[in-house]
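Mind having a look at this structure? Questions to follow.
Heads up, one of the protein chains got dropped from this complex, but the rest are sitting where they should.
Entry: chain A
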């Protein structure tokens, strides 16, 4: 009897497992098309995003953005008689799966690619786009320059620009640099060093820490003996928040400026109620209401409101990168380009200055980053971001 029961349980479990697997295999086409348009009238853009897995906390808002954009495109109707279809695959925070999905996208005849949520994935799938000569809109910071690669994210140098501006405005000439000893953390210093040199700013101390370590008092104590006038930190959370807290505990009375990796709700929560003198380079999207009126403000507002209406939450900078990638592509299609090569030529030569949610792009001048006009050094006031000019 017991044996039989066991057999039944196993059978049931395997059935459930099969059903789940079947559910997973379903491909995710974010499209509202009802099959009325024939294959020739459809222009496809491929996207690879981390909808599940550890990076889903970043990718989730991107996937939502794709859904929102597809909805908007469907509502707007065909462009020059062509329907735009965004094909998005979830790569499950797995670079290998991303490469497989990339092949699938290419075989489906996409004419542009926007990928991915993470840097490692972006680097992994990019060569395939280059090989196929398809314009590749990089969605995460990468260290490669290529004819077919257009970055929708800020390069470390561009992120450092508002910091240097802030330092210049405050007349600060001596800074200490602290970074996390990981992929993101180490990219900041070379870029900042160059800018600092151009602006006569001296880096008097440089220390490293582990982004998941429990205490950075040692690093800060060492830095203090060099008498810096400001401290710059290049780290993701939780390290970013812990070092800010250690900084307050040690009673520093100089500003601490952190990178875009700290411009999130998690960091705000970490430094709650004790955040005077702590600054973060963040997206203007998070201080929209405080911005002076401009074309940029209108654009940000339009996107933010549409997103909020659809999903009941605020979009983040990751969502912004996807919007810009897709819109650059839509612009190219609007101008009458339909093949990969045409779109590539258009992005490279004819698009010109293009105002995106992340910032202004000018691919004919720089493919590695948008301009720094979409980000700014933000202060924290009443536990929320404060725009300072």
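Quick note on the criterion: a contact is a pair of C-beta atoms (placed from the backbone, for glycine too) under 8 Å apart; a residue touches a chain by one contact, two chains touch by 3 or more; residues count from 1.
In the analysis below, contacts and distances are computed from a predicted model.
One chain of this complex is left out of the view, and of "DRTGG domain-containing protein", "Anti-sigma regulatory factor (Ser/Thr protein kinase)", "Branched-chain amino acid ABC transporter permease" or "(2Fe-2S)-binding protein", the protein name its UniProt record gives is "Branched-chain amino acid ABC transporter permease".
Residue in contact with the omitted chain (choice from A:78, A:127 or A:238): A:238. One of A:107, A:214, A:309 or A:382 touches the chain omitted from the figure, and that residue is A:214.
Within the entire complex, the positions of chain A that touch the omitted partner chain are 54, 57-58, 181, 207-210, 212-215, 217-219, 221-222, 225, 237-238, 241-242, 249-251, 264-267, 269-270, 272.
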